[in-house]
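Just one protein chain is left out here, and the rest sit where they should.
Lettered A and B in written order, each chain numbered from 1.
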Amino acid sequence: MLEKLLTAQKRYYVWLLFLLCVITGCGLVYLQQLREGLTVTGMNRDVSWGLYISQFTYFVGVAASAVMLVLPAYFHHYKQFKRMIIFGEFMAVAAVIMCALFIVVDLGQPQRMLNVMLHPTPNSVMFYDMLVLIGYLGLNIVIGWTTLEAERLDTDPPKWVNPLIYISIIWAFSIHTVTAFLYAGIPGRHYWLTAIMAARFLSSAFCSGPSILLLLLLIVRRLTSFEPGGEAVKTLTTIIVYAMCVNVFFYLLEIFTVFYSQIPVHEEPILFLFAGHDGQLSWVSYWMWVAVGMAFLSLILLIPPQWRTNPTLLPVALVMLVAATWIDKGLGLLIGGFTPNMFETVTPYMPTGREIAVALGVYAVGALVLSLLWKIALSVKKDVNAFSD
Amino acid sequence: MNKSRRSFLKTAGISAFALSSGIAEPANEAYAKLAPGRYTRGETALTAKRWAMVVLTREFKTPQDYEPLIKACHSAHNVPDIAGRQNIKWLWLDAYAHVFPDDMNSHLDEYTRAASYPLLCNHCSNPPCVRVCPTQATYKMEDGIVAMDYHRCIGCRFCMAGCPYGARSFNFMDPRPHLANPAPNPTFPTRMSGVVEKCTFCAERLAVGRFPACVEASDGRLLFGDLENPSSDVRKALANNYSIRRKPSIGTQPGVYYII
Partner (left out) sequence: MYNAKAVIFGILIFVGLCASPFWASFIGRDYKSTDIVLPKNEKNCIEDADFMRSQHMRLLNEWRDEALRNENRVYTALDGKKWVISLQNTCLKCHNSYEDFCQKCHVANSVYPYCWTCHIIPKGGK
């Protein structure tokens, strides 16, 4: 099926070339980081994880979200999702690759990373995280490729894929749960030490991931006339709304426990995120309030059925939802976890330009993988006339 | 297939699995040695069931009193002097409110509140850093010391997120340009960019019969000894004085005690 990549429009190759240029440029910045060390980032002794790990966390969620298509389609035989499913699976592949890269760029000694396998350590959550991510990557590649191949040959997918699909459904939950356990089991990091962390991660993943998928598919529809299916879009939007409601609800639960109990160490991270420190708003506070605003606005636009089916309002609402969840998980989670620091004082963190450049490079790799895989899927769909109803 | 052949294959298969999966090499236990010789402790090595430290904080009048200790530690271990927040600290000072945030009250006596307290790795009995490390680059030894193997560290900094005491430092950059040349202690290695480091309770000095550098430099104001031995200095001091530890509520069981 790889040959499908050879027959595309010119603008597709221009897009790939653009991505390669971005990857090269950002790769050079990464080389600089390799040479000089992580001192090129804004991280420091007190805020020892930053943008890289937060992006890793966010994209584990995006990867896990493919299950929101797979589960209805295979557990509930919801046929309308069948056409879209491959895009969810391939997006999961791209997202897991981004996760792996975000971990690699965050390591101080990346050439030693195989030590994690050489000295397997069952008491470390990171060991399990590596296992589940590699497993999930493999599952999605195998399932995606095999089902697409079957579609191309107009046959049923081989029987052995079915158990893999059921495993992948459970597995999707596991990857984000294990990622939450990276944070939720650490004594002394008060913002993270909460049993609802994994549930929050999953709910935020299950609204943001499908939103990103839907937004990308709307772009693809513009570019190629591929029709994801009106009924499918409607159902997926409903899933997104429920997940976002649960996500906001879970965050409010957190707020209640923290502020009704009035335990200072639990209040401080949230106060810092929203109100800054010493009467001075920190840069992340502005972002957090924007996130709050966009979270509620997106819900206002998504909850009434006549609005969420409106073709112009839907993308706007989805963009706001993605932005809100990204700020919550991609900025607030890490900064709140490390602020105040272990001495109950505030150490500021702000990603540096070079840090952002390296992260953008990883984004570009993800976009490249996604573009390649989706192009193959789209070509196959076109060949077998599964482009629209 | 005859019986012996089958059992041979079975054993071979199991051993191959065990070898490849690392079961044959449980952490810190004897495994097939490469070297023909034997490994033993040094004859003069100091040993204990559980090393611990007691800080007699009242004996230190000013922050300057701690300076020789910090200097002794940092030069014994070639700890670089880096400006800013990407710095390396093994032994350092902070105020009561930051060292014991759980014990703070607004009417604490002025002396206790204003004094500086030394901070270092607590060598916890139940260390979160060891729990989270994905490569066993940090580990707890039999005598309670939480040690680091810089060769194995991949620099993921999970241990820094895990340590509730901020005792760990990451080498954000090559430390050598930030050290005197030649290095203060030519018998001790430096570290490299991209690994985490921290206080080791001077395991390398205990091995040759010497107390930790800070204890040696403290004129008896830091006590060091075996917590499991009722007649040790540390146990006597703890038996006769009111002592506290940092963040006791999170169950890490620090090995550094402060007599206030």
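Keep this in mind: contacts are C-beta pairs under 8 Å (C-beta built on N, C-alpha and C of every residue); 3 or more make two chains touch, one makes a residue touch a chain.
All values reported here derive from a predicted model rather than from experimental measurement.
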Contact list for the unshown chain, restricted to visible chains: B
Hidden-chain contact residue, picked from the options B:Gln86, B:Thr135, B:Thr190 or B:Thr252: B:Thr190
Identified contact with the non-displayed chain, of B:Leu56, B:Val99 or B:Ala147: B:Ala147
Residues from chain B at the interface with the omitted partner, ascending: 27-28, 33-43, 45, 139, 141-143, 147, 149-151, 174, 176, 182-183, 186-192, 203, 207
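Just so we're on the same page, only the chains that are shown with their structure count from here on.
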Whole-Å separation of chain centres (CA-atom averages), chain A against chain B: 37
In the complex with chain A, residue positions of chain B that touch it: 21-22, 27, 84-87, 89, 94, 97-99, 101, 128, 131-137, 152-158, 160-166, 169-174, 192-196, 247, 250-252
For the chain A and chain B complex, residues of the former touching the latter: 36-39, 41, 43-46, 48-49, 103, 106-110, 112-113, 115-116, 118-121, 123-127, 130, 182-183, 185-189, 265, 337-338, 341-345, 347
